[in-house]
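Only one protein chain is missing; all other protein chains are in place.
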Amino acid sequence: MLDIVSSLLFLGSNRNSKFKSYSMNQIVEKVLFSEKVAKFVVDAPRIARSRKPGHFVILRVDVKGERIPLTIAGADPVNGTITLVVQKMGVSSTKLFDLNVGDTILDMVGPLGKATHIHKPGTILACGGGVGVAPMLPIVEAFKKAGNRVISILAARNKDLIILEDEIRKWSDEVIVMTDDGSYGTKGLVTAGAEMVIQRETVNECITIGPAVMMKFTSLLTKKYQIPTQASLNAIMVDGTGMCGACRVSVGGHTFFTCIDGPEFDAHQIDFDELIMRLGGYADEEKMANERYLKFN
Amino acid sequence: MANISTRFFGLDLKSPVIAASSSMTGNKEQIIKMAEAGAGAIVLKSIFEEEIYHELQEELNLRSDMHADPEYLDYFDYVIKEENIRKYLILIAEVKAKTKVPIVASINCVSSGEWTLFARKLEEAGADALELNMFICPTDFNKTSAANEQFYFETINKVLQVVNIPVSIKISHYFSNLAEMVQKLALTGISGITVFNRFYMPDIDVDNQKVIHAEILSSANDYILPLKWIGSLSGSVECDMAATTGIHTADTALKFLLAGASAIQIASVLYKEGPSAISRMNEGISNWMDQNKYVSLAGFKGSLSHSASSSQAWERVQFMKYFGEKAF
Partner (left out) sequence: MSINKEHIQFERDKEWRTDLRKRTATKERINKIRTHMPEMEPLERIKYQDREVNIGLHETQALMEASRCLDCVNPTCIEGCPVSINIPKFIKYIELGDFLAAAKTLKETSALPAVCGRVCPQEKQCEASCFYTQKLKKEPVAIGHLERFAADYERESGAMSVPEVAAPNGIKVATIGSGPASLSFAGDMIKLGYDVTVFEALHEIGGVLKYGIPEFRLPNRIVDFELNNLEQMGVKFVRNFIVGKTSSFDELKAEGFESFFVASGAGLPRFMNIPGENYNGILSSNEYLTRVNLMNAANDEFDTPIIKGKNVAVIGGGNTAMDSVRTAKRLGAERAMIIYRRSRDEMPARVEEVHHAEEEGIEFINLANPVEYFADAKGKVNRMRIQRMGLGEPDASGRRRPMVIEGSEYDIAVDLVVVAVGVSPNPLIPSEVKELKVSKWGTIEVNENTMQSSIPEMFAGGDIVRGGATVILAMGDGRKAAASMHIYLQDKHQNKN
């Protein structure tokens, strides 16, 4: 009942505005980057208009689904759409991945979190791991537009998992691709690529987004060279509005909520080991749910 | 200026004059002024459990007018405590950014349990050392002296386990065998013992027949008590000692140094005269050293203590002859 109510509302004002007031979250475009990674363009005019780089959304695919966070990889305020990139991993990401153009996402709220602090320190080194490159794209774009020199490193296990290379290239002075197996770009970990850049030239600030382990080691590297670094965290969330504390993380000895104080924090102060530990908090239950889902789908 | 450097709190200090924990050392501007005036170290204002409780009472009174849900207020003291700790940690970080003078964080210990996590945070925030302010006034009829003493050792042990920075303590004089207690404390691994703590004391208003508070600031003669004990103990104990209470002039400071103290902590004189009292004391000590041809504190420190001078004055307890002869 209430679903229909929220979608039938429309603006009563006489402004000449193109977009509907309260969105149905319909998928208008889907692009498969690989077997497991897809890009979605979703109709969400208000979020598109209010969103800044670094913001994320919380969404629920259906009534039985989980609420999950996804960083907004891009937004088009004129057309009223946002871009999300999802990698198929567990039940929730698979449900989303399996949606198609014309389908709707039942619930989506945003923009959440604190926007990235964009400024002009000089040379930015952006290190993106796997799907982490999607949230990194808008940040790279913003730093480039602010007048910085931007060097982007894209890293993944293999060629299939390297995404958004062209889009990143558009906003970078240099792009380095690293793959664990050498199937694309240079063989090696992101830290190898990063260290090579750091030793070659002055890096004023670093951004790192990707799996927690990857961010941890990138951060240890930049700490060695005393390069200020921001990491965008992917903690477990339920409501995403600061209400439950599931996403709490220790930064500089204090506890913060990733959803309202983050998602970006000073990487050198983050207790990554605790974050990695907390990310495994529901591993057993998630595994069981995945098995159940696969059995019936 | 003569070399008046010393060692206390487990740290090398440029002066033996230390700004003791007081409300002034909770203020960033005052702390910087004291550092600029030449303080050897600054002990930050303690977080008092009583203060937190007092703030809680205020909030409870305010909210009861609004019929706040008792559930909201039930654990509100934790909120207040966390806010106070947060401000304290910010103070440490801000002050450390502005001066190189060692900053000593102070923990007021009434119960041992809650403060260990706090101690670690103080270290992370940049404190150079910790002072445990052992605030036990033995007025509880149900506690044994052994239990009271046990508390000291338990607390010290707990804190030493969780921090790497040096830990010192400040104690009261209420012990049945002060000498034994100080000696045992010196062996726990702490880096300094300061004698003595100053408690809030009551007084009586005879005209109005009610109980009031006694004079808060120390008077000049209050130094006699700690002086006795510095003199009696300093040479025989395995730990640096410092003194506090009633030290208002360079002259008094020198008494303690001669008696064996490695440093002195001042508060009341700072209230009365401001941070310039520190530079005046430093100068006074330095001038005296020049006059007496001492190049460093090592030249005279403890030369009049009991262990060095074996003066009977340190041991004697009875007045005897003085009063016996006085005419009435």
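To keep things simple, chains are lettered A and B as they appear, and every chain counts its residues starting from 1.
One rule holds in what follows: contacts are C-beta pairs under 8 Å (C-beta built on N, C-alpha and C of every residue); 3 or more make two chains touch, one makes a residue touch a chain.
In this text, all values refer to a predicted model and were calculated from it rather than measured experimentally.
Q: Specify the shown partners of the omitted chain in the complete complex.
A: A, B
Q: Touching the left-out chain: which of A:Ile118, A:Val177 or A:Ala246?
A: A:Ala246
Q: Which of these touches the unseen chain: A:Met108, A:Ile151 or A:Ala194?
A: Only one of A:Met108, A:Ile151 or A:Ala194 touches the chain omitted from view, namely A:Met108.
Q: What residues on chain A make contact with the chain left out of this view?
A: Spelled out for chain A, the touching residues are 1-2, 5-6, 9, 11-13, 15, 21-22, 46-47, 49-50, 60, 64-67, 91-92, 95, 106-112, 238-239, 241-246, 248, 250, 255, 260, 274, 277-278, 280-282, 285-286, 289, 292-293.
Q: Considering the entire assembly, which residues of chain B contact the chain that has been omitted?
A: 53, 56-61, 63-64, 66-76, 78-79, 82, 111-114, 116-117, 147, 150-151, 154
In this section, only the chains that are shown with their structure count from here on.
Q: Taking each chain's centre as its mean C-alpha position, how far apart are chain A and chain B in Å?
A: Roughly 52 Å, centre to centre.
Q: List the residues on chain B that touch chain A in their complex, please.
A: Touch list, chain B to chain A: 86, 120-121, 124-125.
Q: Under the definition above, what is the set of chain A residues touching chain B in their complex?
A: Residue positions touching the partner: 252-254.
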